[in-house]
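Note that one protein chain is taken out, while the other chains of the complex remain in position.
Up next, subunit A:
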Amino acid sequence: MRIPCPFCGPRSVSEFTYEGDATVVRPPLDADPDTWFAAVYERTNPRGSHQEIWHHIQGCRSFLRVSRDTATHAIQGAAMIAPEGADE
């Protein structure tokens, strides 16, 4: 599996650390316990297209949002995760 880093080009998966499901949104601190429970513990875990975060820890160190098929391992694309509030 090779991840197309927008800065470094296609690199081996062994250079990256997996950070999990990118669709999980951290709730505000005062959100109710059910919202926190859902964010911390519940996952859709799809078979097919999955949005996920990878950290190019042994490369440019960017956090990437990768679109990958969990049934075939095919990667549709990778983009840098913009700082919160920044223009996409």
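Here, a contact is a pair of C-beta atoms (placed from the backbone, for glycine too) under 8 Å apart; a residue touches a chain by one contact, two chains touch by 3 or more; residues count from 1.
The criterion applied here is as follows: contacts and distances are computed from a predicted model.
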item: Chain excluded from display, named as in UniProt, from "Electron transfer flavoprotein subunit alpha/FixB family protein", "Type I-MYXAN CRISPR-associated protein Cas5/Cmx5/DevS", "Sulfite reductase" or "Sarcosine oxidase subunit beta"; value: "Sarcosine oxidase subunit beta"
item: Subunit A, residues in touch with the chain not shown (by the definition above); value: 1, 12-14, 18, 20-21, 33-34, 37-38, 40-47, 50, 52, 68, 70-73
